[in-house]
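Below is one structure, written out as structure tokens; the observations come after it.
Here the complex is missing one protein chain, while the rest keep their positions.
Chain nomenclature is as follows: A, B and C, assigned in order of appearance, with residue numbering initiated at 1 for each chain independently.
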Amino acid sequence: MSLRTIVAAVMFSILAMFFVFTAFMLSFGVPKATQMDDYIIMNTQKETGTNSGVTTVVFDYRGFDTLGEATILFAAVSGVIMIFRRLKK
Amino acid sequence: MNFLEFTPPLIVAIPLFGAFLTPIISKINEKARNIFAILILLITACLVFLLTQDVFTNGPRTYIFGDSNLAIPVVRILFEVDGMSMFMAIISITLALLGVIYSWSYMKENDGLDKYYTLVLLLVASMLGMEFTGDLFNFFVFLEISCITSCALIAFYVNKGESLEAAFKYIVISSIGALFVLFAVGLFYAQYNALNMATIASVLSFGFLDKIALVLLIAALGMKAGLAPMHMWLPDSYGEAPASVTFILVAATQASLYGVLRILFTVYGNAFTNIASVFSSAIIHWFIIGLALITILIGVIMALIQTDFKRLIAFAAVAEIGYIFLGIGVGLTSLGVGYGKTALEGGVFHIMNDAFDIGLLFLVAGAVYYATKETSLNKMGGLARNMKYTAIFFIVGLLAVSGLPPFNGFVSKLLIYESTFQLNPIIAIIAILASILLLAIFVKVFYSVFMGPELPKLKDVKEVPKSMLVAMGAIVVIIIIFGLFPNLIINNIVQPATNALINSSSYISKVLSVVI
Amino acid sequence: MIYNIPFIAVVAMIFIGLYAVLFKRNLVKMVIGIIIIESGVNLFLITLGYRWFGENGGVVPIFTNAPSEAINNAPESMVLPVPQALTLTSIVIGVAVLALMLSIVMHIYRHYGTLDVRKIRRLKE
Partner (left out) sequence: MSQMSKIVRTISNIIFPFIMIFGLYVIAHGHLTPGGGFQGGAVAASGCVLLIVAYGSAWIFERIKVSRLSIFESTGALGFIGIAFLGLILGGVFFKNFLVGSNIIFGNIPQTLSTSSDFNTAGALPLMNFAVGVKVISGLFVIVLIMAYASCAKEWKK
């Protein structure tokens, strides 16, 4: 049992204790606070004219996240192309 | 609606727009693409300095995306720019601009350069985005962009095995860290149904879940910033990436260090002060100071036994990050009281100094690699004869990193030593000894690389091209100015940044006043 | 009642993923471990946004021919939209990271001829 696996096992168990506690502290299906989401559900048709609440959040209320995500896909594609640039016929 | 009103989004949107345009522009020719990249960064630099002057005078500035009026529960994404984010933006944009100027000639003989410039512009945009955003999930998205772009840039030398390995180790550790940040953001969302830093900070009740979220955030962002137990990726990736990429990576690492500061001082700011849980807040301070000391010692001791030039500087960078965390840890123990304030100022000022010093050393290492195609120390010698300027730059760099008087490293390290001495003299002594050891290591490196007999193999080595000298010269000028007029820099750059960190209420009230 | 089994599933997935990353030798298995952690955290984000209503649970927050009793008591009957948007972003991030990691693993295999972490580890401290 090399030192590395012992250290990893110890870190592993400490993390385990944290995550298991979070699992039992949160109650499923009964969110503690919902003011932001209720606002979105009620105003999605009035403010953005969209029927689907999810698309409003993705493209209008939190549109900048989706711009960030589009850059992530763009970065991944340019990264893959750069890594495979030596690939000729 | 004057022009300053929408500079924050423009500062992030222009590099993004430039990155999307680069593949098309590189269809024209090589030179047009390089000029375009430098032009984009010049425009962003002007906007950053314009906004800095405004934010330092009349306080933080917010920008709401999508609609000018803010809904009652903060639904939209918010850019919150205060003294600290402007301080970090100055560092990021200067390093990025000099890095691209440096890589004009450093990367000339490589292929696949239009993707290289796209990824560099994306990395710059993600750094600035991380520093400006006031939204936790948006911070995670920009953190992830910087992970992916820097991993692809580290793997630039595709035919060298080590850089592939370093890139793989980097992406594995960063994506796990980013997932823990996402888990913590989920925890905040579960309890307060808010993703905006200011609203979370105002309603945070420091319950058990918040402690777990704090641990996850500090662990993940500290690891991304190069803190001790999980710093293994830093020497590999700094050592294997091309020098101009490492130069910009230094700023990317400090962007996640800014993340740690923002979480500690703003999101958990008033949780520490008004909830007099002295016990738990004391644990955090001593924990950070302990980690900082371990980081300094690991950095210095590992730097002693290195034979590769860039890995040695990378370990020195790890040690320097240890000093920054030491300044922050001591600053946290007594917020705003006497030595706490000087410690925080020393730590924040050291972020800028470390960025320039370590950056200069990496550029010198790149210049040596460009001229001799050698990276291991015992294969080089007597380079000072025909690489005069690079030798001078290296001397300035090594004196600045180890904190000798005429240069900027001395000013911030003095502030850190002075305040840690008042907290606990032993820590200060260890820090000073480590700094002296660092000086010894770099003097040894200087002799083995630049002095010594003329090696037959390196006889026809000529000086590096103009654009690399310009980039290195600019940093040397900045270092000397910071070193000679420290009060000038501290009073009107570092002071607003630390004040912005300490009284987080101005940050929070800026958002909530707009809402109510 | 399913007390909070989704959160226990999240914890289990995170640990299977962490185990695979920490203790497995093969590079591809490490990549699979990271994707398991990724989907665990996505599941965690989605389960945060669920909301009970009536006996068959919350309805998706889309108004196009939504059931009438969901429309009458509108916000309470509908599931929270924000975590779904966050999970969409996090899934695309997972795809991007996966594509990058696998291309690097392909290169490492072509360069070293093996996928075993121990043999590749030449970058000593």
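Brief remarks follow.
Please note the rule applied: a residue touches a chain if its C-beta (ideal position, glycine included) is under 8 Å from a C-beta of that chain, and two chains touch if they have at least 3 such contacts.
It should be emphasised that the depicted structure is a prediction, and the values quoted were computed from it without experimental measurement.
Note that the undisplayed chain, when the full complex is considered, contacts A, B, C. Screening A:A16, A:A33 or A:I81 against the full complex identifies A:I81 as the residue touching the chain left out.
Mapped onto chain B, the interface with the missing chain covers residues 1, 6, 9, 13, 16-17, 20-21, 23-24, 27, 63-68, 159. In the full complex, chain A contacts the hidden chain through residues 42, 45-52, 54-56, 58-60, 63-64, 66-67, 69-71, 73-74, 76-78, 80-81, 84, 86-89. Hidden from this view is one chain, which touches chain C at 60, 62-66, 68, 71, 74, 88, 92, 95, 99, 102-103, 106, 110.
Just so it is clear, only the chains that are shown with their structure count from here on.
If the chains shown are joined wherever they touch, the resulting network links each chain directly to all the rest. The greatest centre-to-centre distance from chain B, using averaged C-alpha positions, is reached by C.
Once the centre of each chain is set as its mean CA position, chain A and chain C turn out to be 8 Å apart. Per-chain CA centroids place chain B at a distance of 29 Å from chain C.
In terms of their C-alpha centroids, the spacing between chain A and chain B amounts to 24 Å.
Residues of chain B found to touch two or more other chains are 137, 141, 144, 148, 151-152, 155, 158-159, 190.
Across the assembly, chain C contributes 14, 18, 48, 82, 86, 89, 93, 96-97, 100, 104, 107 as residues in contact with two or more other chains. By the touch criterion given at the top, residues 18, 21-22, 25-26, 31-37, 39-40, 43, 47, 60-65, 67-69, 71-72, 74-76, 78-79, 81-83, 85-86 of chain A touch chain B in their complex. Note for the complex: chain A touches chain C at residues 5, 8, 12, 15-16, 19-20, 22-24, 26-31, 34, 36-38, 40-42, 44-45, 51-54, 56-58, 62, 65-66, 68-69, 72-73, 75-77, 79-80, 83-84. Residues of chain B touching chain C in their complex: 137, 141, 144, 147-148, 151-152, 155, 158-159, 161-162, 164-169, 171-172, 175-176, 178-179, 182-183, 185-186, 189-190, 195, 232, 235-236, 302.
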